[in-house]
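Questions regarding the structure given below will be posed in turn.
Partial view: only certain chains, each at its native spot in the assembly.
The chains carry the letters A and B, assigned in the order they are written, with residues numbered from 1 in each.
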Amino acid sequence: MYTAADWPIAAKMAFPAAEAVADASGEAGKLTGHRRCTCSSPVSVWRQQLKSVADMGYRYIDPIDDWLHLPELSDDLFAEFKKLLDEFGLSVWAVSFGRRSPMDRQRWRENIAAYKRTIDRAEALQLRVVNIGFMQDLTPEQQRAQWFWHVDGYRDDPALRDVALERVADVAQYAQRRGVEISLELYEDTFLGSGKMAAKFVQDLGAKNVGINPDVGNLIRLHREIEPWEESFEYVLPYANYWHIKNYVRDFDPATGAYYSFPAALEDGYINYRWVIYRALELGYQGAFMTEHYGGDWLGIGARNARYIRSVVRSYESLVAAQSADGMAAKCAAGIGK
Amino acid sequence: MYTAADWPIAAKMAFPAAEAVADASGEAGKLTGHRRCTCSSPVSVWRQQLKSVADMGYRYIDPIDDWLHLPELSDDLFAEFKKLLDEFGLSVWAVSFGRRSPMDRQRWRENIAAYKRTIDRAEALQLRVVNIGFMQDLTPEQQRAQWFWHVDGYRDDPALRDVALERVADVAQYAQRRGVEISLELYEDTFLGSGKMAAKFVQDLGAKNVGINPDVGNLIRLHREIEPWEESFEYVLPYANYWHIKNYVRDFDPATGAYYSFPAALEDGYINYRWVIYRALELGYQGAFMTEHYGGDWLGIGARNARYIRSVVRSYESLVAAQSADGMAAKCAAGIGK
């Protein structure tokens, strides 16, 4: 049981990938539109970047695949990477894959192989969770937009849902034998395109080491009608085992039909995360948080969000401690404010 | 005279109403669209909720009527409620009625009776102010919207203004005999639909125990042209005796006619509250603040806003202390930044 003080909260490594690493790992960099670093050596780049997050108070990182291609990393570089983690007191609780879908028409075999090679390194990293999803490469229109979520992107084909279930089941089985969990990320227009769809997918899968990453932030930023966030969370929180947590402000102008959204700190955005975190804890959530933030000072906001998460967990602990006899209901104690 | 350290700043109890309380109080819950709590007993729910706000540093609450129907509460539950307040070191400076207009066609008698029964409990609660207004139930369209202020709602009929004055005068007289003040809340499309209208209403009323709740936040969130906030405040601050204080960001796109607004912390939104609070203090404001915030973590933002209010009052005190000879003008010391 984690407490407010030691709950694992990971920085998303939203840094550019080191060029040498990109070279070593083939397509890295190209996948995401990230500018590559032109610094001297990958180790030197990692040192700066890991020191950056350690300086901000993080004790965990998520080495997401557009920053570091763990599966393709040579044993030597992997050893260097682990040494750096130790040097800065950083751990890896989960690794996320961003846009490497097991349904990618060209690269699905390659992507699944990448998950598996990452799972192979789980023991060395003391990794608990590998996060995957069905989102695919950004389209050229998405890359040109101010934010990629302004433009509709890749869509899963409903006719292939059984194939998707099969492929995830294969990965899950592989992970299960190595003591690793899989987390499936909510993402619009995929098989996990809403809370309802994601819950159904996991139910249909029926694998005990597969859960959901309730990344409802992916949905509330969209310039279209969406599933109400309270409902999204009610569907998926019972299955949550890892959490890309982020918030946005969001408005709609009925007279013109214009939508507006913008990345906001957890406390400031549309989703009431005090309520949502209380509710998750009430349901027994024991996974890590990964602070994700697009736009602006993602590292500064991430560190602020990490402090916020701890303060909310602390509030919850205080309420539970005082309420031992009756139990408590997150909805009553945190409310929804409207 | 309050100081920065002891100025009464109340939490709006924006929690769901306890179901048992809702049952006891008839229409509670239905009025506001609030989900009801399904916790064990009202006292157990209140305990969690009061502890929540006390933990955030509040020493006052506003038990607004969509959380607690004070007038309908049995004597036993009222005694339990007061005991809980004491337990958590919380006081009630004012009670707000949300959508219980004295002009409601069906329920106006019932609503006025509810004000009066609340006033009857003023002494037991050491209550100073009862906040009322002319807003009425949300329409179905308002309930379906992302925010209820996206859609035009109830409008007062100008032909009935004299009736409104009469009914408020009756309540005011009742309150006056019991040492209670009435605060009238600014709200669009009612008799108090702008700063100008609200000031005129109170002038025409001429009751010395009736003031204004300068809740200009109700106006600046609207997706339409509004009275400039500086003017709204200039009209109503001289009459202010209670304050639902909140802020929003607000923009307008001239090319398309789209409006945008979103709830923001006091320091971050469109209204310069440093200036407004300085100006209120300069005019002798001695009422409480009630931190209201829609959307997101209303409790977290509320607590942040409470700290902000104290820091602004402290700045004002520091300026006044240094300026004893000359007096000072809020406009000069806080400015408007554009």
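The rule is short, and it goes like this: a contact is a pair of C-beta atoms (placed from the backbone, for glycine too) under 8 Å apart; a residue touches a chain by one contact, two chains touch by 3 or more.
Predicted model, so just to flag it, every value in this text is computed and none were measured.
Asks: Starting from the 2 chains in place, I would like the total count of identical chains in the complete complex.
Replies: 3
Please note the rule applied: only the chains that are shown with their structure count from here on.
Asks: For chain A superposed on chain B via Cα atoms, how large is the rotation, as a multiple of 5°?
Replies: 120
Asks: List the centre-to-centre spacing of chain A and chain B in whole Å, with centres computed as mean CA coordinates.
Replies: 39
Asks: Mind listing the chain A positions that touch chain B in their complex?
Replies: So the residues of chain A touching chain B come out as 247, 249-256, 258, 260, 264, 266-275, 308, 311-312, 315, 318-319, 322-323, 326-329, 331-338.
Asks: Within their complex, state which residues of chain B touch chain A.
Replies: Going by the criterion above, the answer is residues 14-16, 18, 33, 35, 37-41, 44-45, 47-49, 51-52, 55-56, 145-148, 150-151, 223, 249, 253, 256-262, 264-265, 268, 293-301, 304.
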